[in-house]
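These notes concern the structure reproduced below.
Every protein chain except one is present and positioned as in the full complex.
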Amino acid sequence: MRSIIDTLDLTVGEIEELCDTALDMIKRPKLYSHICDDKILATLFFEPSTRTRLSFEAAMYELGGHVLSVTDMATSSASKGESMADTSKVLSAYSDIIAMRHPKEGAAFVAAENANVPVINAGDGGHCHPTQTLADMLTIYREKGHFDGLTVGLCGDLLYGRTVHSLIHALSRYEGVKFICISPSELRLPSYMKQDFNVEETTSLEEAIPMLDVLYMTRIQQERFADRQNYERLKDSYVLTPEKLSRAKSDCIVMHPLPRVKEISVAVDKDPRACYFKQVENGKYMRMALIYKLLTDAEEDHSREVRPSVSDGKKCVNPRCIVSVEQELPHRYKKDSRGVCRCIYCDSEMV
Amino acid sequence: MRSIIDTLDLTVGEIEELCDTALDMIKRPKLYSHICDDKILATLFFEPSTRTRLSFEAAMYELGGHVLSVTDMATSSASKGESMADTSKVLSAYSDIIAMRHPKEGAAFVAAENANVPVINAGDGGHCHPTQTLADMLTIYREKGHFDGLTVGLCGDLLYGRTVHSLIHALSRYEGVKFICISPSELRLPSYMKQDFNVEETTSLEEAIPMLDVLYMTRIQQERFADRQNYERLKDSYVLTPEKLSRAKSDCIVMHPLPRVKEISVAVDKDPRACYFKQVENGKYMRMALIYKLLTDAEEDHSREVRPSVSDGKKCVNPRCIVSVEQELPHRYKKDSRGVCRCIYCDSEMV
Partner (left out) sequence: MRSIIDTLDLTVGEIEELCDTALDMIKRPKLYSHICDDKILATLFFEPSTRTRLSFEAAMYELGGHVLSVTDMATSSASKGESMADTSKVLSAYSDIIAMRHPKEGAAFVAAENANVPVINAGDGGHCHPTQTLADMLTIYREKGHFDGLTVGLCGDLLYGRTVHSLIHALSRYEGVKFICISPSELRLPSYMKQDFNVEETTSLEEAIPMLDVLYMTRIQQERFADRQNYERLKDSYVLTPEKLSRAKSDCIVMHPLPRVKEISVAVDKDPRACYFKQVENGKYMRMALIYKLLTDAEEDHSREVRPSVSDGKKCVNPRCIVSVEQELPHRYKKDSRGVCRCIYCDSEMV
């Protein structure tokens, strides 16, 4: 039985297989409209995320299945003090697959270790949100036909943007993908990301745009700037307008995780290169493909996944990690490729 | 592709066709119980209206379809600052038809102009609520067999009652319909309504009741009276009791939009002329007929509806209009039959 906690839980081959399934679902919807007829998806949301929830629920309906919407588990007085392990077991009695959102990093992994059904991480704090990344991947795959050799521009807040970091991780597994990071100096890609990946940096969207096959826009929030004047001076440089887009390749695609506020001008919507509403649709199709894959896997293999780990007294001190609130959880870690001991739940360094 | 924003978007012929479809659904439910099997209705509610939501959701289930319940869009932090146009486009990716409730007048029209699927207005502020009116129409049609020549009594708060105003607009399109408006002088029908329609007025329910084919009761709220003593003196005159009803015709029907508080005595419920619980049921059937009609239309015609309008600097200053909160919306108007420039969203006069 498989659960999906991080995009990187999937091999390159599996991601392409998911993309192909999604494309077939788009092409031949009738073939799939009843394949989950007797199945139940629980959307177990410990914090609101309406779009993500709706995307999963629409996906399940498109497959003919049922949805158990659970948005009040966190405030349920009955559940106060109940462990994530117990909650996962209870929900397993009510559903065939769980899509889970939680404010704490690693929460979905704890659920996956205890549930009797597959768990899809629908966001665990700032940690992972694999179905957003898969939606982005499908959009690129659907529009460009491949990942290899693409030049991908990432524009906006690259310091805090989880979406962008995940996409870099996922795309860097392909040959010859080049990243151009376009941001004000305050919001540059974190240095640990720059170590790991080969990225170019620039502060100018206008200069970078002609080189791009993909332009991924994100929002710049005023709160991120220490200096309000700096924000006012800079903000318009990172707004995509028809003028700026006129310098792009004719087959460059424009993406955005939505909601947008002003970072893409409404006048761009009519441009055939604008793909952000298609991205929403692709998110639904990719979730359909993923639900179908995991339910099929689960029918063949009932065993729960195990992640090897060590518990020897080292502690995770990340206040956003699930171990900080679930008192009975053991602190566990594994070593990464550089030998750093990383928390099995949130991937932060142990002390 | 059709959307329904106002009852008057439908012709007299279309309303009778909807009524006939609804009556057939009542008579032969099995014929319709799977016609929306693979369709998704999104109930997009920006303010709570539990009964309206449930009526739409029950309607979709009776047709075999799926329901995406969206009651948290307004508070969703992700959506803050997102335009209605973008929200409509996102929801179009998740559903085949949208029933939308919003506190601002004209909001459903903005959604209809941007969505890729049909939109049904489930209430836009105090502006329109066409499915309530259609439920009332079906009740009259089902009980009386026709609209022409009916004498319709409207009792209670006729000043603020949107339900009553819409019903007058809708019924006045038929031959020989006579309205008797029964209310305290404080709560008379607004004068602009009296100009347009031929109505009689009285303060006495007891005197009016023998003439009526239809008695439409509404609630009188104490807050509407400047003078509490006046309210206390008057309130019982507008309560329907078995005694007052004994003076009505044997085939007069009693209606109420519900919930009632005390304006119809519980003892009236047993009277075969009491139709207010049937009205609830009819509301569901009329919504079934409407969902079916719009989904069928949408399959044949994918183009979005366009309302011709002028934008020349005139402004809508109605603080309840959607333009007061959606900053990127252009102020637009059309001229009514008297030549008055009316806002395309909320129908109020431009300045």
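The chains carry the letters A and B, assigned in the order they are written, with residues numbered from 1 in each.
In the analysis below, a residue touches a chain if its C-beta (ideal position, glycine included) is under 8 Å from a C-beta of that chain, and two chains touch if they have at least 3 such contacts.
Note that the coordinates shown come from a computational prediction; the quantities given were computed from them, not determined experimentally.
Enquirer: Which listed residue (B:13, B:176, B:259 or B:308) would be found touching the missing chain in the intact complex?
Expert: With B:13, B:176, B:259 or B:308 as choices, the missing chain is touched by B:259.
Enquirer: Against the chain that's been left off, what residues of chain A make contact? List them.
Expert: Missing-chain contacts on chain A: residues 38, 40, 42, 66, 68-70, 72-73, 75-79, 81-83, 85-86, 89-91, 93-95, 328.
Enquirer: Which chain B residues would touch the chain omitted from the figure, given the whole complex?
Expert: 33, 48-51, 54-55, 57-58, 61-62, 64, 69, 71, 258-261, 266, 277, 280-281, 283-284
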